[in-house]
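Heads up, one of the protein chains got dropped from this complex, but the rest are sitting where they should.
Right, chain A next:
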Amino acid sequence: MTHNLIRKLLIIGLCSLFSAAVTAQTFIFTAIPDEDETKLVERFRGIADYLSEELDADVKYIPVKSYAAAVSAFRNNQVQLAWFGGLSGVQARSLVPGSQAIAQGTEDQAFYVYFIAHESTGLDRQDSLPEDVRGKTFTFGSKGSTSGRLIPEYLIRETFGEAPEDVFSRVGYSGNHTRTLRLVESGTYEVGAMNFAVWEKELENGNIDTDAVKVIWKTPGFPNYQWSIRGDVDENYGEGFTDRVREALLSLDDPELLESFPRSDFIPASNDDYEPIRKVAKEIGIID
């Protein structure tokens, strides 16, 4: 025990020597890793530059490896702002009193999930989840994703009255939407569920082999992504800082930056907008 303590003190001493570089006044944000990291880094560095200029403050983006890491960083006040999915936003805001959703994309008011299938399944597009997906292999996105996990799982349970593990012969978690697309495209999984916006963007960029994979169902809409900010930001960064961040995000009109999300523009959001997500998450037991 004593050694343990000595060890800790020793390292803390060592670390304090060189941990001062990130000053308390740097405004740091993160985002859930829902797509290929290279794209995210490019997109959010652009946002960081934009916010730095608009807010006249030092703004920095840090990439994380999991949805939970984004939520934890927000909760632990290591980041003050985050681009969350519906579910991760609900989780994060319930852990940080006073935090609020301040902006969402226009598309996030009614967001969709695409169920996609490999051509070998012979499945065609329908108006509901095809009964024939039973017994196929299936991949979600990340375990903490709204469009990659929460909504598809909810709809699978609603359609079949069973857990996904019982409906499909194999259930995996690809990690993010781009991976889901690639895994179904290559046939590693026969069916998958992913964020419609990622699909549309990849399709537009010519990155999808449409002979190998197609959309078999477009789900009903639900609220999704949003910018959430901690409640103590005004206290630490000056009165009215939250409003300035909101203002900056809402007035973002750089077409290239918006296209990278892809969102047409950002509109105001509130915590109540995500009540449906909280209910669904509670119903299938992802949150308590």
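The rule is short, and it goes like this: contacts are C-beta pairs under 8 Å (C-beta built on N, C-alpha and C of every residue); 3 or more make two chains touch, one makes a residue touch a chain; residues count from 1.
Convention: contacts and distances are computed from a predicted model.
The unshown chain of the complex is recorded in UniProt as "ABC transporter permease", chosen from "Dihydroorotate dehydrogenase", "ABC transporter permease", "HTTM domain-containing protein" or "Lipid-transfer protein". Considering A:Gly89, A:Gly105, A:Gly144 or A:Pro223, the position touching the chain not shown turns out to be A:Gly144 (whole complex).
Contact with the chain not shown here comes from a single listed residue; of A:Arg43, A:Arg182, A:Arg246 or A:Arg263, that residue is A:Arg182.
The chain not shown here is touched by just one of A:Arg125, A:Arg170 or A:Lys279, and that residue is A:Arg170. For chain A, the residues touching the chain absent from view are 3-4, 7-8, 10-12, 14-15, 17-19, 21-22, 24, 28, 36-38, 62, 64-69, 71-73, 75-79, 91, 95, 118, 120, 137, 142-144, 170, 172-173, 175-176, 178-179, 182-183, 186-189, 286-288.
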